[in-house]
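Here it is, the structure, as structure tokens.
With one protein chain removed, the remaining protein chains of the complex are shown where they sit.
Going by the order they are written in, the chains are A and B; count residues from 1 in each one.
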Amino acid sequence: MIETNGHILTVNDLRTYFQTEDGVVKAVDGITFTLAKGETLGIVGESGSGKSVTNLSIMRLIPEPPGKIVSGDIIFDGIDVRKLSIDDVRSIRGKRIAMIFQDPMTSLNPFLKISTQLMEVTELHLGHTKAQAHRHAVKMLETVGIPDAANRVNSYPHEFSGGMRQRVMIAMALSCDPELLIADEPTTALDVTIQAQILELIKDLKARMGTSVILITHDLGVVAGMTDKIIVMYAGKVFEQAPTRELFATPANPYTKGLLKSVPDPAHEEGTELYQIPGLPPDVAHLPPGCPFSPRCERAEDVCHREFPPFVQINENHWSLCHFAKEVYAESVRERAAANLSETQIESHPLA
Amino acid sequence: MNENGNTLISLRNLQVHYDLGGGTLVDRITGGSRVRRVVKAVDGVNLDIKRGETLGLVGESGCGKSTLGKAILRLTEPTGGQVFYGGKDLAHASSGEMREQRKNLQMIFQDPYASLNPRMTVGQIIAEPIRTFNLSNGGNVEAKVQDLMETVGLNRRFTKRYPHEFSGGQRQRIGIARALAVDPEFIVADEPISALDVSIQAQIMNLMERLQREKNLTYLFISHDLRAIRHVADRVAVMYLGKIVELGDAKTVYAEPLMPYTKALISAVPIPDPEIEAKRERITLKGDVPSPINPPSGCHFNTRCRYAIEDCRRIDPALVEIKPKHYAACIRISPERPHIDENDAAGLGAIGEGIPETEKRS
């Protein structure tokens, strides 16, 4: 048993590389975080940033080859996941760590009834009998708000809509009362009104069951209302890590700042052109020397193109990967102070 | 809706219905198909698109917004109604006439990976519309293609490259260049940014806005992303199950939505600001969008609406000008009493206009 300090999950300097035709792709290159019990962590990034690979690494679901966890520790509740045999990992997966995927259309087996798929999990992990498992399945469907659960449990996946299927996936994920729930883009394939329902459901279940959650998404709007702290990833690296409010209020990394500014926000614009991050998303197989964001960064200087930036600690819980992290942070604090003069803005937000 | 000289395209009672045939197999064999299953993807849309504006069209998946865009360009055949453009009815134009009109009406597609022919070079893709209409000849085509690539922010030397050598955002720029190749007046942009990364979405939106200013384009911008629509659109039309349920100036619709569905839709948008997220109250809709096959009678939204009364299940609401230039389809509001919450509290029933379902059938 390893000392946990009340943390359900500790990831330390995790590196996952892929061997491809183009050479070694460092999909995740040094990510460190801790997650306390009942806490929600958001991992934000664009495609190819390594956010999904991080989550697959924690679950030991990286296809080997071509992928490989090269180094780092993954400590889940005092257990070093990397040292476990694959059988032991299986006994944790689905039972103590559960996952929800992006596409509810493909993550359910279309040939099996919902009941069969739900019962399978608890029969395997909790040793339920058929009757127990069936009762439990109905209860879980009720928990996630599926009307007429007792009858609908015997339906097939195609008889459910996208939102309902995602509810079923959540029911399945939560049916063993896991300590950690990893949601990988859980609402990306859904409509806004359904997205709101699902996010509300996850929030509500988290409060009731005390589950810790890792929420992986590209949508800053989704993490804003859901998480306690956020990791921003770019090209496999952690670019910024901070408590949610602090990250949004005073970002210390030019990439985070650019990302926040480039989302159209009805409150902070009036007919102006949208801020855009120039350039192209990074080609992870061929990263430039120095800072991977430097070709797109507005304030990049010579040193940025030459040297890999340091991971600067701004305060106790706030880090930023940038040569000028302190300056960017100071700038954000100044901007924030200026904006706070019109604090009433929040009250009069057109969407609030 | 008031007509004025500024209107570029007018849709009058536009319909796209798909007939799925009779109900069961037995019905079909015996010929006694009592239930004809018809998908009313677009069900009687009236809409004027003004010259030089961006009209945003929002709605959830399956509401018919894409079908509407394609029906205007006759990429999906309308089954009823008219599309007026330059005094002609496109919906009933011959295929030769329609081909001629495609010079003026273009489209930008959602999927930057599927919308470019993988076997053609970028130069060939952009040149295809120019050659089709003989707009330039010989070496001029190549020069024009290179100019177009520069216009959309691509390196002009890349004409001999293939689509797979570009990233998603660059491919979307190629798609835009192809649409611009014929110097169109009107462009239907069908979810042009939803398949792109966040940092690239802003680039494409800005590009489209710049091109609109430079070339005096008119856009129908179709998207499910309300934040993006709010940013790019001058006016917004909200669609639900084949019908327009609210229409108005973008800022007004977002600030003071009238129709309950629009209210819920706007309140569901996550805002990238934790302070606001913590304070705001969400209207969470129950249930899913009903199937467009045999949708609910009366107001299609009544099954999910918390203000629904008995009359809502009976009366098909008309799109009425509730406030100046702000239209909504709901029988529980009227120009005199535009606030549904107040009307609900006052216990008012159906006060707005609607077409009784019985009359409509006949």
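Definition applied: contacts are C-beta pairs under 8 Å (C-beta built on N, C-alpha and C of every residue); 3 or more make two chains touch, one makes a residue touch a chain.
Keep in mind that, in the parts below, contacts and distances are computed from a predicted model.
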> Just by its UniProt name, which of "PqqA peptide cyclase", "Sarcosine oxidase subunit beta", "Oligopeptide transport system permease protein OppC" or "ABC transporter substrate-binding protein" is the chain not shown in this complex?
Replying inline: "Oligopeptide transport system permease protein OppC"
> In the full complex, which of B:99, B:215 or B:279 touches the chain missing from this view?
Replying inline: B:99
>> So one chain is hidden, and I want to know which residue out of B:114, B:278 or B:293 touches that hidden chain in the complete assembly.
In response: B:114
>> Of the residues B:18, B:84 or B:133, I need the one that contacts the missing chain.
In response: B:133
>> Take the complete complex as the reference. Which residues in chain B touch the chain that isn't displayed?
In response: 70, 73, 75, 99-100, 102-103, 106-107, 109-111, 114-122, 128-129, 132-133, 146, 155-162, 164-165, 175, 178, 181-182
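One rule holds in what follows: only the chains that are shown with their structure count from here on.
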> If you average the Cα atoms of chain A and of chain B to get two centres, how far apart are those centres in Å?
Replying inline: 32
>> Taking the touch rule as given, give the residues of chain B at its contact with chain A in the complex, in rising order.
In response: 60-61, 167, 169-170, 197-203, 205-206, 209, 224, 226-228, 230-231, 251, 254-255, 264-280, 282, 284-285, 288-289
>> Going by the contact rule set out above, which residues of chain A touch chain B in the complex?
In response: 46-47, 161-164, 191-197, 199-200, 218-222, 224-225, 244-245, 248-249, 258-260, 262-267, 269, 273-278, 280-281, 346, 349-352
